[in-house]
Structures are given as C-alpha cells and as structure tokens.
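One protein chain is absent from this view; the other protein chains keep their places.
Each chain gets a letter, A and B, in the order it is written, and its residues are counted from 1.
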Amino acid sequence: MNEALWAFGRASGAVSLGLFTLSVVLGILVRSGRPLLVLPRFSLVLVHRNIALLAVVFLGLHVGSLLLDPLAQLRAADVVVPFMGSFKPFWQGLGTLALDLAAAIAVTSLLRRRLGPRVFRTVHWATYALWPVAMAHAIGNGTDGTSTWFLGLALAASGAVAAAVLWRLSAGFIETARHRQESRV
Amino acid sequence: MNGSSLHIDWTRCDGRGLCTELLPHLLVRDDWGYPLAADPSLEDKSNVPLAPDDGPAAAEAAALCPRLALAIVQRRD
Partner (left out) sequence: MKTSAVAAGPATGSGPVGNDRLFAAGEYAGYHNHLDAYGPLAAHLSGPGLIGELEVSGLTGRGGAAFPVWQKMAAVASSRTAGAVVVGNGAEGEPLSFKDNMLLQHAPHLVLDGLLAAAGAVRASRLYLYSQEPGLAPVRRALTERTDAGKVRLVPAPDTFVAGEASAVLNAIRTGTAVPVDRTQRLSETGLHGRPTLVHNVETLAHIGLIARFGAAWFRTAGTARDPGTRLISVSGDVPAATVLEVPGDVPVENVLRAAQADPDTLSAVLAGGYHGQWAAPSGARLSAAGPERQTIRPGAGVLFALGRQHCGLAATADVVNYLASQSARQCGPCRFGLPALADAWDQLAAGHGGPRLLRELQRLGLLTAGRGACHHPDGTVRMAASALEFFAEDVRLHLAGGCNRQEGTP
C-alpha cells in the first residue's frame, strides 16, 4: 500500500507540474489576446482555466497521498508552513511554498467577481513565481528529480516557459498593440 | 420596456474580443479592438439590448471577460 501511495504521490506531482507548465504557457497566450488555430479566444480562456484547475486537483492528490504515506514524513503543518519539514526541508519547503501560492491564485481566481479585477490581477502575477518554485521543488525533492529522463523533461518544459516569457516581453506581443499607436501625448 | 442589456464598463475593457466572439450578431470590433455595438442606430452603445435567446451567451461573455468589464443589467424605463 505504501509503495502505491509513494508511486501515486510522485506521479501526481509530475502530472501537476506538467499541467502547471501548460497552464502558464496558455495563460501567456490568453494575455496576448490571440486565438490559436481553430480555437477562438473564449475557448482558450476556458482551456487555460480548466487545465489550471486540473493542475490544482493533481496538486491536491499529490499532497494528500504523501500525507497518508508514512515514508514521506509529511506532517499536516508542513503542507502550509514551508521549510519546517523533516526530510530535505529546503526542497520540500519549496513545494509548500508552491502550494501556498497555488492556493492563493486559485482562490482569487474563483472569487474574482467579488474581489475585483485588480486583486485578481495582482495575485495572478504570482504564477510567474509559482512555476519556477514548483520546478525547483520537483528537481530537488523528487525521487527521480535528478535522473536524466526527468531533467530532460524539465529542460523541455523550461524551454517552453522561457520562450513564452520572452514572447510576453516582446514588442508585438499584444495583438491589438499595432492598432493602438499613440502618436500624441 | 423590460428585458436586460449587456453593460460595458469601459474603464475596465481592454478590447480583448471574447465578447465579440460569443455575441457576433451584437458586437463587432472597432479599429482598436474594442467591442462596438453592431446596430448603428443604437445611441447608448455602452448598454447593448439583449434578446431572451442571448442570455446564455451573454452570461458566458460576462463570466469569461478577462477584465470583468461586462455585466448583465436590467433595462430601465
């Protein structure tokens, strides 16, 4: 049973990280205001939200299964308070930090109509912190974190996110930018 | 006259265009990407009248707008 929990814990963690990677890239695409191939903009927003929620679900499964697994030595407090764990406290703490960020982002996203667009947007910027923290946690704390195949996947994911972020910072990123040249003050 | 309208909060709107995809018969995009009421005779283009059939699509537009710039309001007078 413990073996199964351990395996599930690792797998769900990896899946969650993969989904978060996809969500970050999709989120950047959504921000550009462009459609993607056959997907109109509103579909992209829905896909982005659904994948993000799925990532959070798998994050919950990841943490839940590790709480139940005695080998993981995960206490309830470690789930929300980072860097106090008994096994690799720093790398595990990064995971806790990522969970805290994900919880804040998820809650503000679900409650955005009540909280208003400014609160939603400000907290949402934290996704740029969430992703690298989660990736570092996976590499530092994961059982296969430093194995070749995982590092290969991590490199691919990092490449995708880096490319998306570079695109985000480029001049023609926003689809409507070229229509909105402001020549006067 | 009763019924509802789609209210555009222009101070939030950034012309992302999702609403124009979901309500193409009511909204098109102007030169700068902002939603423009398709009916040129409509004077108040910030409150676009909705037919009963438009309800679900309008609700989706309001829910998905990345800027929370849309709301369904009751038409008054």
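One rule holds for everything that comes next: contacts are C-beta pairs under 8 Å (C-beta built on N, C-alpha and C of every residue); 3 or more make two chains touch, one makes a residue touch a chain.
Computed from a predicted structure; not experimentally measured.
The chain that is not drawn here is touched, among residues B:13, B:26 or B:62, by B:13. Check A:75, A:113 or A:180 against the missing chain and you find that the one touching it is A:180. Where chain B meets the chain that is not shown, the touching residues are 7-15, 30-34, 36, 40, 42-46, 71, 73.
Methods note: only the chains that are shown with their structure count from here on.
Chain A and chain B have Cα centroids lying 32 Å from one another.
Of all residues in chain B, those touching chain A in their complex are 12, 15-18, 21-22, 31-33, 60-61, 64, 66-68.
Considering their complex, residues 30-31, 33, 40-42, 45-46, 112-113, 116-117, 120, 175-176, 179-180 of chain A touch chain B.
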